[in-house]
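For this depiction, one protein chain was excluded, whereas all remaining protein chains were kept in their positions.
After this line comes chain A, so read on.
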Amino acid sequence: MTITTTQNDILIFRTNIRNKKDLLTITPVLNADTRILHWNIAQDDTDRVLRVKSNSSVLYPQDIIFLLREAGFFCEELPD
């Protein structure tokens, strides 16, 4: 049996956040958005995956992409 539940509150991105300096730049930007509950970067992944958990469905992938690009980083949603 396949049980399928929707998972709207987690967004996954490919980025170029590579080092501590990049992390320091992006941390205040992401922390400032109150729609974001938790975020982390999988630093050992070649895609430097950014995982964002939000508290509502009003946070769209475009919002995160916009935030990161504004801060000077590459960011695109990882396709399913």
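Heads up, the rule we're going with is that a residue touches a chain if its C-beta (ideal position, glycine included) is under 8 Å from a C-beta of that chain, and two chains touch if they have at least 3 such contacts; residues count from 1.
One rule holds for everything that comes next: contacts and distances are computed from a predicted model.
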Per UniProt, what's the omitted chain called: "Acetyl-coenzyme A carboxylase carboxyl transferase subunit alpha", "Sulfate/thiosulfate import ATP-binding protein CysA", "TetR/AcrR family transcriptional regulator" or "4-phytase"? "TetR/AcrR family transcriptional regulator"
Going by the contact rule already stated, which one of A:N16, A:N40 or A:N55 would touch the omitted chain in the full complex? A:N40
Residue numbers in chain A that touch the chain omitted from display: 2-8, 10, 12, 40, 42-47, 49, 51, 78-80
